[in-house]
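For this view, one protein chain was removed and the others were kept in their places.
So, subunit A:
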Amino acid sequence: MSDQATNPIAFVAEGTIPPSPPPANETGVVKWLRENLFSGVVNSILTVLSLILIYILLKNTLPWILNGVWNANSLAECREILGDKTGACFAVLTERWPQLIYGFKYPVDAYWRPNLAFVLMLVAIAPVLFFDLPRKMLLFTAVYPFLAFWLIWGGTILVPLVALVGCIAAGGVFQKLGNNNFAAGFFGAIVTALVIWNVGGALIPEGASENAWLTAVPSRDLGGFMLNMMLGVTCVSLSVPLGIALALGRQSNMPLIKWVCVIFIEFIRGVPLITLLFVASVMLAYFFPPDSTVDLFLRVVIMITMFSSAYIAEVIRGGLAALPRGQYEAADSLGLDYPQAMRLIILPQALKISIPGIVNVAVGLFKDTTLVSVISMFDLVGMIRGPILASTEWNGVYWELLGFAALLFFVVCYGISQYSQWLERRLATDHR
């Protein structure tokens, strides 16, 4: 008080003081660093260790990648170009590119056929993956398998044409009969298809493949990454319907059907894929009629499809079990019979729940297609380990080739799993 008395002019602030900026270590980069990287002693040690690890990794790989040689005809030539520098010899990829992708026997002038089949596959698969696309595109998806078969194997167009006609007729019969009675439609469709295939097969003239538009390529000439893609796509698409059937069979209250499905699923899941591939390569031929020649590709497709269908069946069983019981009862009380209830009420919901699981199985299966190299089929890994590393020019270029294979698989599998996550978010219509 005495202050005021001695100093008559009181201090009056005329405006608000502008807010001072927060302390330097509470904003921006510094704050982020402090909170995320150096929040404690342990954390700081971990950060430093990680930085050292990253540094070592980059120091060893970056020069190797950046100094890479892309044009050379052999490893020796590569080393000559590199001189004293360390560097990769990516020339093996450019020089052996066709072998890595198509295998070493596929006719060179026919490379456009698998390429076209691949591009068309993207178009055919798009409406399945993305629901916003026009539904009419599914028509092309239905035709695609026959078209792709013709493009890749070549030969006469009559074979896929007869197969397609059989399928269309079967679909027609199913539409006609299946509306009233599912079983009649189902069995009618199978009989129709079998009749048309047999009659049509008999009508195809001998040697029709000799002068066909596209030269025929035998299955054993397929190879490289193309083989992985073909096995993966074929087996996954075949095993989804089979897996649904197995899962429904396992849920069935008919004891015979239930136990057949249970034994099949548990048996397949209990043995490694390699033993099933052994079955395909050395044993399955004994079970076909003596005069038939079923080629290795088809035998492998049969075994891998059985393998993945057992896993997909378990995923779908999980989806079926996750549905509330009320859904089944509601379907029953509406007076729907079993096929109707499954098609209209149960499966759409159960499949939605199981999509992430099915995609996981698909990714696993695609990775497992590399195992066919063990039974001496020349897929990507088989090509690398066999013809390429054994050749005199490229003996010893492990890292470039294995790294390339790893990268290729990583891109595809990571892409698929990202798609699955997107789909999961997209389909999450409940619990908002």
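In this section, a residue touches a chain if its C-beta (ideal position, glycine included) is under 8 Å from a C-beta of that chain, and two chains touch if they have at least 3 such contacts; residues count from 1.
In this text, contacts and distances are computed from a predicted model.
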Handout entry: Choices "Na+/H+ antiporter subunit C", "ABC transporter permease subunit", "Phosphate-binding protein" or "Inner-membrane translocator" - which one is the UniProt name of the chain not shown
Key = "ABC transporter permease subunit"
Handout entry: Among A:Y55, A:W97, A:F131 or A:F267, the residue in touch with the chain that has been omitted
Key = A:F267
Problem - Touch with the omitted chain, as defined above, among A:L53, A:V128, A:A142 or A:A330 - result: A:L53
Practice task
Decide which residue listed in A:A110, A:I168, A:V301 or A:V374 touches the omitted chain of the complex.
Solution key: A:V374
Practice task
Using the definition of touch stated at the top, determine which of A:V12, A:L122, A:L203 or A:M254 touches the missing chain.
Solution key: A:M254
Problem - Contact set of subunit A toward the excluded chain (per top definition) - result: 35-37, 39, 43, 46-47, 50-51, 53-54, 183, 253-257, 260, 267, 269-275, 278-279, 282-283, 285-290, 363, 367-368, 370-371, 373-374, 381, 385, 398-399, 402, 405-406, 409-410, 413-414, 417
